[in-house]
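Note that one protein chain of the assembly has been removed; the remaining protein chains are unaltered in position.
A, B and C are the chain letters, set down in written order, and residue numbers restart from 1 in every chain.
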């Protein structure tokens, strides 16, 4: 997936001279995950460069550039290191268009390697999506596979809305036989990545893989699981998710982030609001625990596994 | 309510020499809402003082003080101005105890005047609670009346856990005939502030008053509304809320913050998970819209009103 | 887009990670601890040898500055009065700070960009933005009232110091495109304590952006005096830490402010990088109308600063130069009164607000979820209107 993201950046840099890429270590090093590998050499210091080490500075200057007509793509090195930029993102990136009655457009992309599962030490495995999805004015998307990574990143760069682009770290090394360039569904559409009839698993980013594995496991037990990859967290595709739930009557939402006040709460609340009379059971949330993300030796106990998900589905009352 | 908060600070400063109060304008001015009025004169510069203007600095230094055994109470001037401190709060305040296996205790209180309804210009009416409630390690509480304001603030200062103490700005001028000192319920308990049988309104902070007004209005239409004041947002009192919902079978949650991924989603999701088979209808969320908080002339259209709430309750299917 | 061909190395500097030799980094010039003044507080031109190499602006230019300052003060006073009358939700006055505000803003070219704060309304007015567009935010109509692109002026930033980074970013964009555009931003003395101010100074220094920072040191951050914000000799001294030229200026001397900002903007546009300028002035009014300065400063301080009034100083000088004839005075006063009247009229006029606009411009893209909420509000308003008609409340 890192390669697909790299290709998307390269192709947008080539297609649009307004695109610039900067941040910490994105230049000669090519980023700590090599997503910007080779771009500095290919496009030069005026298009791809290393900034001083300061996230508020990175986002704040990107705002000024975007106001001037550039399309900056900046990188926060890990979720937790986007927090120094929180004020610039929430008070300006999200609000500038509305504040100015549409006169100022901020076409910028904030790339954030997100979530865990890679044995990272403290602060390297946070899942910050709920902070962003709760902030009106932001578009928040996350790919789960290389084809989407490529297509969605290009779409994000071309979007006139600022986009928080969350890249699941555990999927960086995912390979897929995909011919680039590729164009997948527009990113505000969720996609049914596996059809099923008994249960809908609503997943995104790193948990899509887990959901698919769960579906495999479930099929051995004759449980037919439908898996949805949300792709966009904000906006939320009510249509696709609603249709699935009306078919299966049961749903669970998966994420790595802590459960309390997490993104899964929104999914459960809104789907319940809309499909209450279609639901045979409450929507389950199978997520991280309400604790700080654990250190590497313990993360296996924290992350939702197919077994845990299957067990959770078993707690529902099922008619015989 | 500002007076009750002031009294709580005064009484804690007097009771415990480890308590210190600092932040922007909390000294001679007494804070922009006068919550620290007179404390600088009474306790002197070594207990109550004006810091440089930098929120990350305020929270970051409070952490160091708390590690040394002080009990700092700091003020963020408005919700939106806590954002520069986001990293210190999320990556340190919330995590220090867990990181150190309980060896470091951070008894500090971060006071945040919150929410709107006071005709404030941009950035002065945000509701930031969902950012904090999603962060494991933080305790998040909010009083809705002077007695709770007094009692809960003293409890927060005495807590060994760091507390985000959210003060609804629109209630600062609320008066109540209450004799201080007063001790109300411990702050992890929600309180049924009005009993009813048909619907449970789950409110907190500024919306408790709205909920009570709604109950009045509803009673004219023969609808019996129970109102719960959550008081603590994290932890959440499942017991009190669950008992009410099992009685009324219908609930709605109210807040000023934007709805998407807001705190109301957690309330709706968890109560539904636990009480699904007791619910006659989906839990409704009557909240702010998914837009930046509006400017003064338009906030009346944004904030949930008793009429809007009653109308929303009317959208449920009711058996005749 | 054109890219500046000289920018094969945007950052200008050789990378010298190896060296302990300080010569390879920027040289140090400490700001002069004597504040730059070109006209002293008695209204006399300062001797050339004390002008730190800056030239007194021409008499014509000074008269222009004076005119703008008089108009600005009249306007500011008018707006404060309107606020007392309840026409505005809040208004942060810049009374007493006219030399810094006007001296700076009149140094800008049309093509330059300004990144102001809530304090800088008179600068915006002087830049030609319509008063009602400036004040619609403080009246509470909408967060910001003008088209930033039309006036090359960003919104009045409330989150302190954040705008300084926007100015640096836009400066960088202009530099990357090879445009001869400078950016100027105001930062309060209190706001210099924020991390964003540091990051802005530092990014500007490293990237050598065409950015002029005006630290508007009006001695207070709401109630907190400068001594509690910094232990430095001057705020301008901070420039040393960024390898950027720093200046310490009498912010009540419009001539000095204008000369130095003009020079800094020229440097910026010529590719010579950023400048940090501290202008020392004083906030005569309360922080905003809801502030009570008697809690934290004595009125004698204010009286003393009133005696250093920036308008009087320039007036005395212009009188001594015989530039201020009665006719000129009259025309200036007429301008000032006209602007005040226009503002009164506009601010007293009824404005209608369309609640449906709440849902516009949150995103460029359409969002079904938001459309639902808009429809909900529209239905609510329609139902209320119908009910009101039904119950005979409205005609």
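Just so we're on the same page, a residue touches a chain if its C-beta (ideal position, glycine included) is under 8 Å from a C-beta of that chain, and two chains touch if they have at least 3 such contacts.
As the structure is a computational prediction, the values presented were derived from the model and not from experiment.
Asks: Which candidate, B:91, B:170 or B:244, sits in contact with the chain we can't see?
Replies: The one listed residue touching the chain not shown is B:91.
Asks: Using the touch definition from the top, which of C:74, C:139 or C:228 touches the missing chain?
Replies: Residue touching the absent chain, from the options given: C:228.
Asks: Just checking the interface: what residues of chain B touch the absent partner chain?
Replies: Within chain B, the residues touching the omitted chain are 17-18, 20, 44-46, 49, 51-52, 54, 56-57, 59-70, 72, 84, 87-88, 91-92, 95-105, 136-137, 139, 159-161, 188, 235-236, 238-239.
Asks: Counting contacts across the full complex, list the positions on chain A that touch the omitted chain.
Replies: Residues touching the hidden chain, for chain A, are 24-25, 27-30, 32, 50-57, 80-81, 83-84, 119-124, 259-260, 289-292, 294-298, 301-302, 307-308, 311.
Asks: In the full complex, which bits of chain C touch the chain not displayed? Write them out.
Replies: 11, 13-18, 20, 22, 25-28, 30, 33-35, 193-199, 202, 205-206, 208, 219-220, 225-235, 237-244, 248, 250, 280, 297, 301, 304-305
Here, only the chains that are shown with their structure count from here on.
Asks: Chain contact topology under the given definition, line, ring, star, complete or other?
Replies: Complete.
Asks: Measuring between Cα centroids, which chain is at the maximum distance from chain A?
Replies: Checked the centroid distances; the maximum from chain A is C.
Asks: So what's the Cα centroid distance for chain B and chain C, whole Å?
Replies: Going by mean C-alpha positions, chain B sits 36 Å from chain C.
Asks: Compute the distance, rounded to whole Å, between the mean C-alpha positions of chain A and chain C.
Replies: Measuring from centre to centre gives 39 Å for this pair.
Asks: Could you state the distance in Å from the CA-based centre of chain A to that of chain B?
Replies: About 30 Å, centre to centre.
Asks: Got the chain C residues that touch at least 2 other chains?
Replies: Where chain C meets two or more other chains at a single residue, that happens at 142-143, 159, 195-196, 357, 362, 369.
Asks: Counting only residues that touch at least two other chains, what does the list for chain B look like?
Replies: Touching at least two other chains: 56, 80, 83-84, 122-123, 260, 289-292.
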